[in-house]
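Here the structure is laid out as structure tokens; the discussion comes afterwards.
Yeah, one chain of the complex is gone here, protein chain that is, but the others are all in their spots.
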Amino acid sequence: MKKSISLLLVLTMLLGFASVAARGEAIEGVPDLRGKTVRLLSMETYASSGSFSDIMPLFKRYEEMTGVTIEWDSFSTDYVTVMQTRLAAGINLPDVVSLGGSLDLSLASKLIEDEMFVNINDYLDDLPNISRFFNESRPDIRRSLTYYDGGIYLLPCSTYNNREDEFRKLQNGGDNIIWYRKDIADKLGIGCPTTIDEMHALLLAYKDYDPDMIPMLVRDWTTWCSPYVFAGSYGLHFEQMDSSSDYFYPDENDRIVFEPITDAALEFVTEMNKWYSEGLFGFNADRQALAASGKAGAVWYQKDANRISTNKLLAENGFPEGHFAPVPWLYGPEAKRGIGMRAPFGGVVGITDTENAKTALEFLDFVFFSDFGIACQLAGVYGDNWYYDENGMPMLNDETLQAWYVDKTGNWRTVGGGVHIRMPQIKDYNIEYGLIQQLIDCGINEPFTEESLNAYLDWQDAAFETLPFMFYTQDEMEEYNSLYMDIKTYVQESLTRFIMGEEPLANWAAYKENVQKMGIEKVVAIVQSAYDRYLSN
Amino acid sequence: MRNFRAKVKRDRYVGLIALPGFLYLLIFNCVPMAGIIVAFQNFSFRKSIFQNKWVGLKWFTKFFHSIYFTRVVRNTLVLNALVLFSGMLFSILLALFLNEFKNQRLKKFCQSATYFPHFVSVVVLVGIMTRMFDTTTGVVNTAIAALGGSKVDFFNSNVWIRPLYVASSVWSGAGWGSIIYMGAITAVDPTLYEAAMIDGCDRFKQMLHITLPSVKPVIITVLIMNIGKMMNLGATKVLLMYNAATYETMDVISTFVYRTGITQGEYGYATAIGLFNSVVNILLLVTANYISKKTTEVGVF
Partner (left out) sequence: MSSHKAIRDTRSDRVLQAVSYILVIVFTLICLYPLVYVLSMSFSSDSAVMSNSVWLLPKGLSVNSYKTALGDANLINAVKNSVVYTLLATAISVFLTVTFGYALSRKNTWFNAFLQRFAMVCMIFSGGMIPTFIWITKLGLYDSMWAFILSGTLSIWNAILVRVFVRNNIPESLYEAAYIDGANELQQFVLIVLPLSTTIIAIISLYAVVQYWNSYLEALLYLANRKKWPLQVYLRNLLEDVTGTWDVSSQGDEMMQYLANQNRIKYVSIVLSTLPVVVFYPFLQKFFVKGVMIGGIKE
């Protein structure tokens, strides 16, 4: 008996090896870059060890496969300063330049205008994967990135090669929703809120229940996690206040509206002011810790917090019946609701006009845009970390799964994958979902609860597309910059002050007038013309 | 003329000694100064400095016309002045008091300990502060509540955020800043103290009439030179501490420029502001120097 089992085991092992070997290195479409060099200037973050890419196995493998030599010029802090300085000096230019995480349109435009980057269109014949990406998978991104002279000078980072509206599956981390303490609400006989007013009532109830608890916990005033998260319920589209999102949005007739001076904005601010003066808001960067220690009634937190288990922590902290449940997007006074989808891409990369430009593009084309490359970015080094299963889907091997079991923060980052080196990291929903499922199956990630799932689906229904990324001409840019910067500061400050009660709401009309006096009409016209251009692209 | 040649001959060694520093400054300070020209240009990444398009005073008018111009300049000056005076006060007092220590080991220990905050990076410092002064969980507010007061939202309050900024800056810099005063104090002739003691002066009087006046030149020099830096306020700490609710008191020139200029590659704009700062700085410096010379006869230049 034992003998046959061991024989069976040996046979299985042999078969296993054979199948792996058979799949082996038969990867198609590998460009031949022997003898060439490519120099990458990227913002490298989250490297948990070493941090120098010449020891990142993934890129070592790429070097072997293509024969190219990679020179990394990467560093993290003060990236923008250093990057601008190096570019301005014009010496030792890197071949591929990442423009940082929060995409800065002005900087990108300026660099393009100064002819620092090559026109990718000129090379598309030699770039099968990038062509496919722009023409078949994501023509919307192509549209966004086309400069007004028709050229494409940038490649997108942190995006998907399938479209968002095909996506009804689950993403890893990121976007946020409102979570509320269901156990307390149940005790008080309050059901899950669906409108703003019901939410208000719930928060007041939390305050009565425990005066030391923060009814609605957000992070601060200016990031993605602020009282502005409720703006969507008023038909407004500016729930984020950081620099990468603005206050302009097209209405049903594709006319751009400047939202912070609309009546809807006034309604929103009035309501928030009421909430603020009733002490319903609390600000803290450590939302999970606070929520988990029972100090928060409702919290704005990641969609899949259930999976990352704020609930489990609650239990550990002495609230065994403690339970956070998701709140569906709230309907406002005019039965509106909305939550912004993630921007189609986050960051861009340009190829400088050096003699290595073609090599660089071919390299990027293979490493980041090919199916194989995408799989590597998500799963690790082929052969060492994953293999193709019979359906052609990447499967993580046991060793990798075990490693992830030990270090949940994403072991694949140590091999050089993951989103965080600000290169055109393209992802694929199908592959990503498959990997997440593997992690769930082996107990590393918690399975999604029905609550979470429902929250996601509800999110889909309430989602709106954010204002697309658009280019302005140099003249437009100048006028926009000269007028809008002050307006933006003024608006941000005013809205905050109105909500905090430092500025009486009676001054709204004066505020609106000020904004108009500062020239908002001209700015709207500029955005409008850029938008019209975008639509006709 | 002959007189001049004689002088040159007479001073040749001092000239020699001055030479290395002077050459260094010429090469590494003065040549890059030509870059100031960018303040009047539309900077292009591609072209060299001398080929950029000339736009005259455009950047300056852009800055001056902003409705926030007065506010950011005011905030910069106020914050710097507060930090300067509080910091110097603390540093000097620290040096004077440390000087009174009899126990040399304790003195050395305390001295070294006060240097430490200088090395705590801004990020960590602000991180500690946000935790300590947090409205819900911070020690400070917990203590306030325990004593019967009502909790204060420090980081969202225009009233409190400045004192917080100043206090933390003083904390960071007082110890390190006292080094120079300690040095000046050690240079005081000990026989002066002995003489004073024989005359019946107690230590407090000694401090007032011997130590302090001896350190005065250093104090005034440091003060004047710092006044010559009043327009420079780094953005890092403010960026970490402020938000839209506190723009009114905390938005300074560098953060304003950061939000509206630097990230956009408007390098000419940033340079113009730098030039403006420098011009104001030098005016302040010359004025302070002049006043000081007239009143105390000590001047930097």
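Order of writing sets the labels: A and B. Residues in every chain begin at 1.
The definition used in the following text is that a residue touches a chain if its C-beta (ideal position, glycine included) is under 8 Å from a C-beta of that chain, and two chains touch if they have at least 3 such contacts.
What you are looking at is a predicted structure, and each value in this text was computed from that prediction instead of being measured.
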- Query: Which parts of subunit A are in contact with the chain that was left out?
  - Reply: 43-52, 72-73, 75-82, 84-86, 88-92, 100-102, 158, 172-176, 222-225, 240, 242-244, 285-289, 301-302, 342-343, 346-347, 409-410, 419
- With the missing chain put back, which residues of subunit B would touch it? List them for me. 4, 7-8, 11, 13-18, 20-22, 24-25, 28-36, 38, 49, 90, 93-94, 96-102, 108-110, 112-125, 128, 131, 171, 174-175, 179-180, 182-190, 193-194, 197-198, 202-204, 206-207, 211, 214, 217-218, 221-222, 225, 228, 236, 239-240, 258, 263, 267, 270-271, 274-275, 278, 281-282, 285, 300-301
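Here is the rule we go by: only the chains that are shown with their structure count from here on.
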- Which whole number of Å gives the spacing of the CA centres of subunit A and subunit B? 39
- Note on the structure: So, in the complex, the side of subunit B touching subunit A is made of residues 43-48, 62, 66-68, 130, 134-137, 153, 155-156, 243-245, 247-248, 251, 256, 259-260, 262-267
- In their shared complex, subunit B is touched by residues of subunit A numbered 80-81, 84, 87-88, 90, 104, 106-107, 110-111, 114-116, 214, 220-222, 241, 243, 282-286, 290, 295, 481-482, 485-486, 489-490, 492-493, 495-497, 500, 502, 518
